[in-house]
Structure formats: structure tokens, C-alpha cells
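In this view, the complex is presented without one of its protein chains, the others remaining in place.
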Amino acid sequence: MTAASSPATASKGGKTPKRGGAPKGAFNARQLWTSLPDALRKLSPRVLWHNPVMFIVEVGAALTTVLAIAQPFLGHQVSGGTSTSVAFTWWIAIWLWFTVLFATLAEAVAEGRGKAQAASLRTTRTTTSADRVVDYADDDPGALHAATTRIASADLTLGDVVVITAGDLIPGDGDIIWGVASVDESAITGESAPVVRESGGDRSAVTGGTRVLSDRIVVRITSKPGETFVDRMIRLVEGAARQKTPNEIALNILLAGLTIIFVVVILALGPVAGYADAAPTVPVLVALLVCLIPTTIGALLSAIGIAGMDRLVQRNVLAMSGRAVEAAGDVNTLLLDKTGTITYGNRQASEFLPLPGVGDDALVNAAALASLSDPTPEGSSVVALAKTLGHSPSSSVASESVPFTAQTRMSGIDLSDGTQIRKGAASAVSAWAGSEGAIDSAVASELDRIVQRISQSGGTPLAVATREPNGGARILGVIHLKDVVKTGLAERFADLRRMGIRTVMVTGDNPLTAKAIADEAGVDDVLAEATPEDKLALIRREQEGGKLVAMTGDGTNDAPALAQADVGVAMNTGTSAAKEAGNMVDLDSDPTKLIDIVAIGKQLLITRGALTTFSIANDVAKYFAIIPAMFVGVFPGLQALNIMQLHSPSSAILSAVIFNAIIIVILIPLALRGVRYRPSSASQLLGRNLLLYGLGGIIAPFIGIKLIDLLVALIPGF
Amino acid sequence: MSPTFRGTARQYWVAVRAMVVLTVVLGIAYPLAMTGIGQLTMPVRASGSLIQEHGTTVGSSLIGQSFTDAKGVPLAQWFQSRPSAAGDGYDANASSASNLGPNNPALTKAIDARKAQIEKLDGADASSIPPDAVTASGSGLDPHISPEYALLQVPAVAEARGLAASKVETLVKSMIQGRDLGYLGEPTVNVLRLNLALSELDPGGDSGRK
Partner (left out) sequence: MEFWLFLAQLATVALLLAICHRPLGDYLAITFTSRRDLRVERGIYRIIGVDSKSEQSWQVYLRSVLAFSIVGVLIVYLLQRLQAWLPYSLGLPAVPQGLSFNTAISFVTNTNWQSYSPEATVGYTVQMAALTVQNFVSAAVGLAVAIALVRGFAAHRSGTIGNFWVDLMRGTLRVLLPLSVIFTLVLIAGGVIENLNAVHAVHTIAGATQNIPGGPVASQEAIKLIGNNGGGFFNANSAHPFENPTAWTNLVEVFLMLLVPFSLPRAFGRIVGDRRQGYAILAAMAVIFVVSLSLMTWAESAGGGAATQAAGGAMEGKEQRFGILGTTLFGTTSTLTSTGAVNAAHDSLTPLGGMMAMLNMMTGEVAPGGIGAGLYGILVMAVVAVFLAGLMVGRTPEYLRKHIGAREVKLASLYFLTTPTLILAGTALSFGVPGVVQSVEKTTIFNPGQHGFSEILYAFTSAGNNNGSAFGGISANTPWMNAALGCVMFLARFVPIVFVIALAGSLAAQEKSPVTTGTLPTHRPMFVGLLVGTILIITALTYFPVLALGPLAEGLH
């Protein structure tokens, strides 16, 4: 929760309440232009100081500029036996400034994409007023009689209780403690359909800035002013709350190490070359230094990080810390709730199994009738299945529906002719039928057999019985209700397996049922009859073995497990306890998205690694451009190293500097988009990326520098 | 005293004692034992593979020698060793290479001078002079020359001693040692051994032109 604890730097109070579409999709040249003012602001040494690589470039650029100005007064400048012109020094200075500018531009563009989103989020924070309950008392949970005062929403503090009625904006994050309401959350989720929020249970959380559409609710505020969910979200998308992630820190250390080495190399070069009267001038040394230190990755590193978070935001996932995004790439084990993630979450009728002596039609008809007034998805699926079999019972017959209760564990219908039809758990239905008359033992054992078989296959057996008006009750058969596994999941799990990630399905079902669904979905393991404690224990066990665990959750009882997991994705529909405990929130409340989150985490790391490799590999060509150019005036033999056949020493050095600057701009889209990632094994990924960014990184600059040199050669004086 | 300091002080006391024990074992017992065993089992080699001639030690078969007069002028009756940078030449107590670089003009000059000298002494054509004849070895004590250089010297030595060139050539050829195990290193001729054999063949010629 690093974002929550960092100081709020984003400006308060939105001004332009308009919901701009978040910039999705590709990067375009316009973004460069619009980000330019920000990029220029970032040139300030006080800002750039945090990026040592680019800071060094800026110092070099400033130094070269001073020397360019001074050069006419210093007399003839000879570098390594080759005389250098004032124009040359100016060109170098200009392109060094471009190098820094391109780096700040990359960051500005990356941040710019978040800014539009932030602007639209700010509109939700427009200060509203709130009706605060004075002396909220438990004996008046609806605050129907309590007095309220009208205060500005910004003045609300933790623990305040407010009353919100239809049409009002919710003034702050909180939990509904009384009432039920439909809420328009489109401001943060972008989803226009209203959602139902009610007190108690897992859908009690409301978010500040969303609007109550109907009814009246009482809400206890759970966030401090300025630290609401929306505040955090704004800071995240703006990148203001961005903290360096562990891998980014490690990479920065490596880059600093390489930078130091090259600084030492350059510092040593002066006296060492002086022995042969081949000492290069300062601008030439600066040019070499800038070309050698890892400027490409140094310039793009923060843009990559911002863009990675942005990719999550575009998928409507808010990561509370970059650390969590990185951890997502490292996940070894995914805990997936069965319901809603692996299956559609509602069981559906898949077949009718009549008992001996009962006709198919009788069973189907009875089942359909019994389900006619059953509003649950299971009920309607029975009717739907019956329809496909050619039965469309009408409810025109006067009838009375019998709803499901926890006591009877059955539902059904009482027809006007006195016939009663019941469907429900086999034991309950048997008891109901048995209480009115003995059941044939053969029928009982057959029923048992069918029920067993369905259970073992992971389905839910629903027995159907009728009782004629004359009192004879009999069991007709069984409806097979089945959890339907979402399509395409098996392939995704296979992808995950290839990535080395184990999937564990978590369900409250019995082990048999669980196993059957697990097999169908293709998950690796199953945690059946899981209690929240079991879930927590499983996470701890996995972590003991050094594994990183990701899970989704929405209930308050998921909170400990969400907090324990390395990546805990809370559903936006969940309780605020769950949202607090997790380190990501999925605004779409789609548990399947966990898989996307893992891919985004990996892509972020791959992009960093690939561009670092590319950056370092580039140095080889730059050396072949600059080193011979630096000393060829004194040691003509070094011309043998000028394998690119560059025009002149001056053009060679300038071309390398220009390439070094331009490659940053060229790679901005890649940094923002991320390196292409396809789920595959580490070996395949490494092979592909090494070839592309390692070998490519060696070859590309040879071509690039040569092409630039052909152009530079046209400049008079080179 | 802080615990860290005490710990560090203790480490140093352990280090001193360990150093003393190891010095006794490795610095005294080990080399003396090896010397004892070496002298007992392989006395000739352990002592330097010295060569006795008529009861006196004339050198080591492993250490090259100069066959020049006191001024360094080659004695024509002997086969010549390679140029040497050890002391004044083949000073076995001052082993050394010339350490002249591959582009050092002084080395080029020295090589040209040596070539000229060999051309004069042996009447050889400059292009047939093998590199070992004009370069100093790494130790300055190289006991060997290449068979090419030995053969190149045959006419001059034979002439100096008044021997038939073919006889000397046969001697040289018998002294050529092939590569170790047939493929390691280069074929060599041990100059001291060759000259001793020469001396045995023609004892009268040792002191110079007859």
C-alpha cells in the first residue's frame, strides 16, 4: 500500500468535469508534441538528478556548450591528432541536449497518457456536500430520526456517518451500514450499468464520487480526506505515486555500475592518450562517454514503468504499488476461485435422468413445471433445457409456487388440481416423498446410484418428485445440474503451465465435485471444501517453499488471504476490507483477469531487460565508430578498425552521438507498448529476446550510424 | 572492549598461530622433505643434470652456454648457441630475456647485425637463417638451437676444425632431437651436447684453427 502512504502531490480539486476517453491503443507523434512542455520542465537538474545516467548526459551537454562558446577564444583545437572545428563542437552540444530532451520526453509522454485519465477522475472529486449524522446511534440504524448537518465532503473524517439519498454523489469511500441502493459507478469503472450496493455482506462498499440512483443508504466513511480510492487512483495514473520497484532498483544499480566504469574509462583516457600526444578534447571525450553509458535504457526506464502501470489501468486494474505488478510477473501459483473464475458461477441443467418406470416426458414436464416460477439461474436453465427437448409447459394452469427455504431445501409448485411437484436435494426430496408413503427399495437404490454418479462427475443432482392429489407420492428422477466451465480456459491454463505457473482451483465443493471440475478446466490442483482459513494456510504453505502466490477475492473473510498473497486482486464489487487487504483492485470485478495481470507483470520486466540488453549491445558499434576516429590522426593504423568506412573522424563521432539520441525516440513506442509477450517457456523467451535485442542490438547501430554518417558527410566542414 | 573488537583481536591471534604452524609444515618440512626424497631417488636430475667430462663438471645439459671468446666473438670451432640476454650471455645466475618489443628499432638493428655476422661466419644466405639464430631466448639460457641453425653452421665448424663437412653433418643429424612424444614443442639440437660430441670426434680441434 505504498501509494496510500505517499504524500498527495496531485493538485486538489478538479476543474474541468468532462469524462475524456482514456487514451488507449498506440502512441502517435502528436503525443510527442503535446508532451514537449513537460519534457522541457523535466530538464531541470533538480528533477534530472534522480536519473544519474541522464544527469551525466546533461552535465556533459552543458560542458560542451560552454566549450563551444569558448572555442573561438581558445584557438586551434586538436583532438587525437585531428583538428576539430567550432561547428563540430556545436553539433555535438546540440545533439547531447537532444539526447537529454528525448529522455525527458519519453517520460513526459508516458505520464501524459495517465493525465487524461486523471483529469476525468478528478471530476468525481468535485467537492459536494454531505449530510453527516450527528450522534449516530445503534438503536436507530437507519438514522431515520437522527439529526444531520450539512458539511463539505472534504471535511469528512474517518468514522463519520452520512445519509445519502437518490440522486446524491457519495461524498467519500465507506461501507453501507443500513439500506440498499443502486449506484452508478461509471465514473471509475467506465461501466454504465448501475450496481446494487447493500449493507452487510460482500457488496457493502461504496466509492466516493459515484452516484446513488435510487433509495436511501447510511454509510460509514472509511477513508481520510485526500486518501480516498479516487485520490489514490489519480495519483497512480499520473505516476506521481510511482515508487521504484525492486527490479527497477536493481537495474538502476547495474546501470549506475556500468556508468561509473565508463566514467573511469573516459577519465583515464586523457592522461593515457597524452603519452602519445593523442589526447582527445573534452567535447570528444564527452561524446564518447555519452555514447557508452547506457543512455537508451536510462532514458526509457521510467517510461517503461509508467507505461506498465498504465497498461494495467487500461484493463481497469489498479495496482496499489509497482512492487505488486512486478510480483505478478514472478507468480508461481495462482489461486482461482471456482465460481465466477473457472465456471460461469451458476449451475445449469444438463440432462434429465428418469428413474425406472418413469417416462422421460413425465420427468421433463414435472421438472419444467417445478422450475417455472423459480427465478434462480438454475431454475431457468431447467426450463430452457426442457424447451430444447420440446416441452414448453405453461403456467396458465392456476398454480401456487413454493419457494425454496433453508428448512425444506426444496422448491416447487402446487398445481390447482392438487398435484404437488417438488425439486431439491435428493435427501430432502426423498424424505418428502417418503413421509407420504413408502418408497420402493429398488427405486431408492437406483436414485442413490444416479445421485452418486452425478456427484462424482462434479454435478449437482436435483431430485424431482410429485404427489398426486390422492396422496401417492413418487420420485420421478433426477435433474443433472452442472457447473459449466468457461470456454477457452483450458488453453489459458496450458499457457500458464508453459510459463511455469501452477493453477489451484479453490472451491467450497466437496472433493469429488471439485476434482471433476478441475479436470475439465485443466487446472493443476484443487483445494476443495475450502474455508478462508484453508485458503490462508495454502498460501502460507506455498510461500514456505519460496513460491509467490496470486489470488482474487471479494469477501471480508478473504481479506487475510488477500493480504498474505503476494498478489492479491480485490474485486471492486467487494468489501472495503477486501480492497484494503489486496494490492490490486479490479474495477471490472473479473477474476479471470488475474491471468492478464501476470502477463502484464512479465511484459514489464521483459521490456526492461530487452532494452537494457539492446542498450549495452549498441556500445560495440559505437566503439567502432568513435575509437578509431579519436586516435586515427596519431595512429593511422587504427583506420583498420573503421569497419563502417565512416567519412571522417568528426562525422564518425557526430554520427554515433546522433544515433545515440535518435534511438531513444525510436524506442519510445516500444517502451510504452511493451515488448511483445507470448506465453512460452523461459528458454524460448530468452532465445527470442536475445536474438532480437542482443544480436539486433549489436547489428542495428552499425547500420544506423553508417546511414547517419552518409547524411552528416553532406554538412560542410565534416 | 566491544565484542567486535574482541572478536577481531581473537581472529588475529588465531591467524598468527595458524601462520606459524603452516610455515613449519609448508615452508620447512615440505621443501626439505621433497629435497631429501629428490636427492635420494633422482640425484642427478635434482642436482641440475650436470655433465661430467674427464672427471670435471663442464655444465648442465639443461643450461645453454656461450661458445665465444672473452670478448663475445664466436669461436668458429664450436657450434654457436642462440644470442643470450642473461648477464653477459648465458650467465645462469642472471637468467633474463632481452624484453625488446616486436617493433623496437634496437631489436631490429640487433637482428640485422646478427644476421650479418652469421652470413659472414657461416657464409649462409640471409633468407636461410632461422629465427632462433638471431633472437635471444626467454631465459637467456636456452640450451637448444633449431636443427636448421645447427646444420647451417656445419660448413664453418667443419672448416674450422679441418673436418669433412659430411662427417660433421652426420654428427649433427644424430644429435637432432625430435618433438617430445612426437608432437610437443619443436625439434632441437642441444648445443653443449653437440659440442661435446664434436670434441670427442675431434679432440684436437677444441682450441681453434689448426
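Chains here go by letter, A and B, matching the order in which they are written, and residues are numbered from 1 within each.
The definition used in the following text is that a contact is a pair of C-beta atoms (placed from the backbone, for glycine too) under 8 Å apart; a residue touches a chain by one contact, two chains touch by 3 or more.
Please read these numbers as outputs of a predicted model, since none were measured by experiment.
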item	value
For chain B, the residues touching the chain missing from this view	7-8, 11-19, 21-23, 25-28, 30-32, 34-35, 37-39, 41-42, 45-50, 53, 56-60, 62-68, 70, 75, 78, 82, 86, 90-105, 107-108, 111-112, 115, 127, 129-132, 134-146, 179-181, 183-186, 188, 192, 195-196, 199, 206
For chain A, the residues touching the chain missing from this view	246-247, 249-251, 253-254, 256-258, 260-262, 264-265, 267-276, 278, 288, 292, 326, 329-330, 332, 497-502, 545-547, 601-603, 605-606, 608-610, 612-613, 616-617, 619-620, 623, 627-628, 630-631, 634-635, 637-638, 640-641, 677, 681-683, 685-687, 689-690, 693-694
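Here is the rule we use: only the chains that are shown with their structure count from here on.
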item	value
Chain A and chain B, separation of their C-alpha mean positions in angstrom	76
